[in-house]
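One chain of protein is taken out of this complex; the other chains stay put.
Going by the order they are written in, the chains are A and B; count residues from 1 in each one.
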Amino acid sequence: MGSPIKIKVKLKGDVAEVKALMPHPMESGVRVNAETGEAVPKHYIQEVVCKHNGNVVTTAFWGTAVSKDPYMAFKFKGAKAGDKLEISWRDNTGDTSVSEVDIS
Amino acid sequence: MKLQRRALVKGLLTAAAVLAVPRWLFAARPDKAFEEKSADAVVSDLFNAPVTESDQVTLKIPDIAENGAVVPVTVSTDLANVESISVIVDNNPTPLAAMFALTPQSLPEISIRIKMGESSMVRAVVKAGDQLYSASKEVKVTIGGCGG
Partner (left out) sequence: MKKLLIACFLFVAMANAYATPEEDRLALREFFAQRFPDLDLNEMINGLYAFDEGAREQWLEMEEFPPYEIAIEAGEETFKEPFANGKSYADCFENGGIGIRQNYPRFDTDSGEVVTLEEAINRCRTDNGEEPLPWLTGELANISAYMAYTSRGNKMNVVVPDDPRALAAYEAGKEYYYTRRGQLEFACENYHMQSAGNLLRADRMSGMLGQATHWPVYRSKWGEIGTLHKRFQECNAQVRAKPYEAQSPVYRNLEYFLSYMSNGMELNGPASRR
């Protein structure tokens, strides 16, 4: 299981403004280990799915150019206090992580 | 004969059902586009349609990146029916950095932090309805003198 996703949500009217921070090494496969001289293998989040009350609101597809410990911000409407927001990711090794918060 | 016709009808009904569902439900990672080594190939893979520069797309990104490993990007637009927002870094080994598949519930605005290997044109491509609009900006990435 990957590290938990940190989520911050602000409700403005019926718009949920979401910020997420996902601890992850995001290795692009280009970096070389100084000691072994070998390239550090690719290890990066490929897909992030954001759901509001179980419905997908945004899906992010990432390549190797997303920064380490990635940050993502997005907004969606039709939200109200008490609604559920779930964010999950899957990386190229098949590892996953899911976190859920109540919108308030 | 009867079996084949039933299969055909069933197949057609399924196809109709699939077409009736909004395209965004089938968002799948465009793996090939993420492997492409040129911005043109990325656009061709993703959209296969012409892209027009538009001031209705706003790309917020620094002129001079403090550190190429963490460059903040925000893309927003006041266009309607936005299906996707893509971020492309021309001079990266694989230019497609990210693609966001939106839904009717989304506001067309996303933020992310990206890696840039060197100074490069960065493009935000917005798919709104069946049209493609973009904003681009030249971003300088310095090696970083004494701060290193």
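Quick note on the criterion: a contact is a pair of C-beta atoms (placed from the backbone, for glycine too) under 8 Å apart; a residue touches a chain by one contact, two chains touch by 3 or more.
Fair warning: this is a prediction, and the values are worked out from it, not measured in the lab.
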{"item": "Absent chain, residues of chain A that touch it", "value": "3, 6, 8, 19-21, 23, 67-69, 71, 73"}
{"item": "For chain B, the residues touching the chain missing from this view", "value": "62-67, 69-72, 111, 113, 142-148"}
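One rule holds in what follows: only the chains that are shown with their structure count from here on.
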{"item": "Residue numbers on chain A that touch chain B, as the complex places them", "value": "15, 19, 28, 30, 46-47, 52, 55-68, 70-78"}
{"item": "Complex interface listing, chain B residues touching chain A", "value": "25, 27, 29-30, 34, 69-71, 74, 89, 92-94, 96-103, 105-107, 109-116"}
